[in-house]
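Only one protein chain is missing; all other protein chains are in place.
The chains carry the letters A and B, assigned in the order they are written, with residues numbered from 1 in each.
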Amino acid sequence: MFLKNAWYVAAWSHEIEHTLAQRWIAGEPIVIYRTEGGRVVALEDRCPHRRAALSLGRLIGDSIECGYHGVTLDCSGACVKIPGQELIPKTMKARSYRVVEKWQWVWVWLGDPDQADEALIPDFRWNSEPGWTYTGGSIDVKANYQLLTDNLLDLTHETYVHAKTIGNQAVIETPAITSVVGNEVHVKRIMSNTKPPPLFAKVRGTDSPIDRWQVIRYQTPANIAIDARGYPAGSEDMSQALRWFSINSITPIDDKTSRYYWTITRCFALDDQALTELIHKSILATFMEDVVVIEAQQLRMQTDHPDKHEVGIAADAGALGARRILERLIREEALASSAST
Amino acid sequence: MFLKNAWYVAAWSHEIEHTLAQRWIAGEPIVIYRTEGGRVVALEDRCPHRRAALSLGRLIGDSIECGYHGVTLDCSGACVKIPGQELIPKTMKARSYRVVEKWQWVWVWLGDPDQADEALIPDFRWNSEPGWTYTGGSIDVKANYQLLTDNLLDLTHETYVHAKTIGNQAVIETPAITSVVGNEVHVKRIMSNTKPPPLFAKVRGTDSPIDRWQVIRYQTPANIAIDARGYPAGSEDMSQALRWFSINSITPIDDKTSRYYWTITRCFALDDQALTELIHKSILATFMEDVVVIEAQQLRMQTDHPDKHEVGIAADAGALGARRILERLIREEALASSAST
Partner (left out) sequence: MFLKNAWYVAAWSHEIEHTLAQRWIAGEPIVIYRTEGGRVVALEDRCPHRRAALSLGRLIGDSIECGYHGVTLDCSGACVKIPGQELIPKTMKARSYRVVEKWQWVWVWLGDPDQADEALIPDFRWNSEPGWTYTGGSIDVKANYQLLTDNLLDLTHETYVHAKTIGNQAVIETPAITSVVGNEVHVKRIMSNTKPPPLFAKVRGTDSPIDRWQVIRYQTPANIAIDARGYPAGSEDMSQALRWFSINSITPIDDKTSRYYWTITRCFALDDQALTELIHKSILATFMEDVVVIEAQQLRMQTDHPDKHEVGIAADAGALGARRILERLIREEALASSAST
């Protein structure tokens, strides 16, 4: 089940030009393009006439001409032309999605456009903030999107999955503090006077001890910002610190496939291109380690006898908290939808 | 759902020799071969003993010896030998299909053999008529066969899908006249004094204006002959005309896959092999443009919420007429079948 009244990342902003792009989000086909004026439009990728993929058609100005029989829809999804006839039936229209471009990404509101609330776009300002520079990408994962949220809300896995880059014993040995604040989950772990993990040592050029912070903020449906800091031990001297945000948004393609959008955005050595490349390569390799683990989890979710349950541990607090919030919102959405019918 | 009491193309005649060939039609496995006497035989491709594929066996004279345990069936599907025993149970037989070779193709009647009626084989005489020459092939498409019938009954798509070969503005600008005649649908479009589409200009060696005819005849379940003509504008001078039939028969492999048999058969420049090659290459490329559109339609048919409907337009008249006829025949067949039980 998916929360429909929510923003999902549909693309990187730079991916969307004045040409037709295609995405699946939560099982829905969507065609996306940028108007001549520069605004991003998202319509159902399905011609209301005979279900042809609109994304196989062509743009005429800001309208899409279906590539099958020429039915033409404007950027609100309204039909403006049916070749060979004057009359345009009222039902000849494609669904239009509310779209916002923010923090380098194109966000699409899957649910009722009248309820679209920009305030619900997560706070990922560091992707766009002056004084910060980011690198990032997107990864297709053959697993349910919530397995990825779980992963990011319990960073103890770094010790076991990512010992080559961002994991070490300190992570598992330091308890985290989890709190639920409205529809958000916050998980905070401060590791004092600890050996830096391999990637931190490489980035800072020293393995002298650090105070390491991990401050995680989860926002529905699947957005996670991690404020990651490595100060020289005993100081909060930002001038000598590693500090970056790990920004993550997971878009369900369907219930067994996801596209994982990520950035690492840092506020130091902004012009060091070699550093950017080191971070990109190391973090991508790190996330691909997660993918192996998570895709095997997904397989077991599909093959396990329904009686089989999971056994919770203390470290699950963040992941379970986020799941409970999302389940409640999905339940409320279903209730509101059946009440309005 | 498929109409069972109907003829389907199982193969090109030249594909069937005195050796075992395998086809799936409407979900049924069928083994086909030519007897020593030259007659084409089609049996269920499933040994009645243990379901081995008979097509993996071998021909002994005109009988098939199953390649697993040697059960041997004659060309009526009757068992003539069970190795190691004298007694042959009455139930040891494979279903036999009525077969007719006509118009270069092998037609198989999927339903009750006693109801097989050769008069129901569509009129595709131009594939075999003296004074005509054809080129053609078969294409596997990952879509329901009716999406292909729809395609051929609404040629307005040529303007949008086939602008490189047989489409231009004239097609979309000229209304067609659709009529239902018994179990047939006829769609006629006459474009007067119009620019020829690119392939017509190339074939005739001139882009001087033409009168262009498209006369479509649909016969159940999925047979379409298009009488295509390009006369010098204002004359019906056949000696200077392009005239060919586009002959099409679509065989469902299952409900999501089809094999599309096609020819273009012309009555001019019969010996011009280079022209034959030009037509073959151009029409194959044209049909492959359809395949892209149709396979994307099929995907949406599988993923659309069941509440989603299509919105009809004037140009659908032929396609909808054909669907209504086929639905009625399938319904009548189901009623007759339950009445006889």
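Definition applied: a contact is a pair of C-beta atoms (placed from the backbone, for glycine too) under 8 Å apart; a residue touches a chain by one contact, two chains touch by 3 or more.
Here the structure is a predicted model, which is why all the values come from computation and not from measurement.
Participant: Hey, which of B:His69, B:Arg243, B:Lys256 or B:His280 is the one touching the hidden chain?
Facilitator: B:His69
Participant: Quick one: which of B:His18, B:Arg50, B:Lys142 or B:Arg324 touches the chain that's been left out?
Facilitator: Within the whole complex, the residue contacting the unshown chain is B:Arg50.
Participant: Sort through B:Gln85, B:Ser239, B:Gln302 or B:Ser340 and give me the one touching the missing partner chain.
Facilitator: Here the residue in touch with the unshown chain is B:Gln85.
Participant: Just to verify: which one of A:Asp150, A:Asp211 or A:Glu333 makes contact with the chain not shown?
Facilitator: Reading the full complex, the residue touching the unseen chain is A:Asp150.
Participant: Touching residues of chain B against the unshown chain: what are they?
Facilitator: The missing chain touches chain B at positions 27, 29, 46, 48-53, 56-57, 65-71, 82-85, 89, 91-92.
Participant: Hey, which chain A residues sit against the chain that's not shown?
Facilitator: Considering the whole complex, chain A reaches the absent chain at 150, 154, 156-157, 159-161, 172-173, 175, 292-293, 296-297, 299-301, 303-304, 308-316.
Simple rule for what comes next: only the chains that are shown with their structure count from here on.
Participant: Distance from the CA centroid of chain A to that of chain B, rounded to the nearest Å?
Facilitator: Inter-chain centre distance comes to 47 Å.
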